[in-house]
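My questions will all concern the structure given below.
For this depiction, one protein chain was excluded, whereas all remaining protein chains were kept in their positions.
Showing chain A:
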Amino acid sequence: MELSNSTKNSVEPASVHVGKNAYLAVDHQWDSELFATAGAQVDIWNHNRSEPINSFQWGSDSVISVRFNPGEPNLLATSANDRSIMLYDLRMVSPVRKMIMMTKTNSIAWNAMEPINFTAANEDGNCYSYDARKLDEAKCVHRDHVSAVMDIDYSPTGREFVTGSYDRTVRLFYYNSGHSREIYHTKRMQRVFCVKFSGDGSYVISGSDDTNLRLWKAKASEQLGVVLPRERKKHEYHAAIKKRYMHLPEVKRIERHRHLPKPIYKAAALMRAMSDARKRKEERRKAHSAPGSVTTQPLRRQRIIKEVE
């Protein structure tokens, strides 16, 4: 059978690695030959071998995401269907720690500039930033999405990350802020299932259920193309001015104002009302019971069930 032109031109894979189970996630080490696949188990592969060089299994549920630590290439984080987040160390050739949360973690991203920190995109609409050394408490809870966060990726600068959500929006967060700094949405974009930062940290790519990939600017108001030094200085000055007067209510309002799709706006309002009510109730309960008998966990700890050794 003769191959048509188009098939001749089609890209051939450099190598094919065959495994026993379906794969749910894959990630490659930065600047090296190893890559990891996740599915029924976590396999570590080398480019030059047809068999995985390591396989890890801890628990019986399938692993849904895997991510290498870019700064510390031997560290590996996965999340599994059993609501767990697991850490692996390839130097020790073993899983290292497991932490179970109340809801499933859909994806994990390591901070490229801070190899001890990673952020987990959770099914409950929040993202949780953890210190890999202290898994009993999140460093920061990033809220704003009104539905499950499906994917997350850190900017190579380590100062912000992008999340894609089931609520049909893409959001950008600072690595240490509780709320997003930017939201991207279009009428036609459906559920977002994957997001990525570009290598230079100035673009964001999102893939959604409407079968489209979308390329966004990481800074929406940034000027594309060549920027002359004088122009750049002017931009910098304006940015500095804005930053300086950010605390003024009017400036803050203008800077933070974003147009939201109606469903998201309403859902956010609803969620806020619910959480307020919960808080109120808790406060009252506390006020009406013996001191110390009712304790509340901070949100950073609330969603963590346990840490497994």
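To be clear about the criterion, contacts are C-beta pairs under 8 Å (C-beta built on N, C-alpha and C of every residue); 3 or more make two chains touch, one makes a residue touch a chain; residues count from 1.
Keep this in mind: contacts and distances are computed from a predicted model.
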Inset, instruction - Report the protein name recorded by UniProt for the chain absent from the figure; options are "U3 small nucleolar RNA-associated protein 14", "Glucosidase II alpha subunit", "Aspartate aminotransferase" or "Aldehyde dehydrogenase". - result: "U3 small nucleolar RNA-associated protein 14"
Inset, instruction - From the listed residues A:53, A:96 or A:260, report the one that touches the chain absent from this view. - result: A:96
Inset, instruction - Consider the whole complex, including the chain that is not shown, and state which of A:70, A:125 or A:164 touches that chain. - result: A:70
Legend entry - Full-complex contact with the absent chain, from A:51, A:200 or A:282: A:200
Inset, instruction - Among A:28, A:47, A:188 or A:244, single out the residue that touches the unshown chain. - result: A:244
Legend entry - Missing-chain contacts mapped onto chain A: 30, 70-72, 75, 87, 89, 91-92, 94-97, 112-117, 132-133, 156-159, 199-202, 233, 236-237, 239-241, 244, 246-250, 309
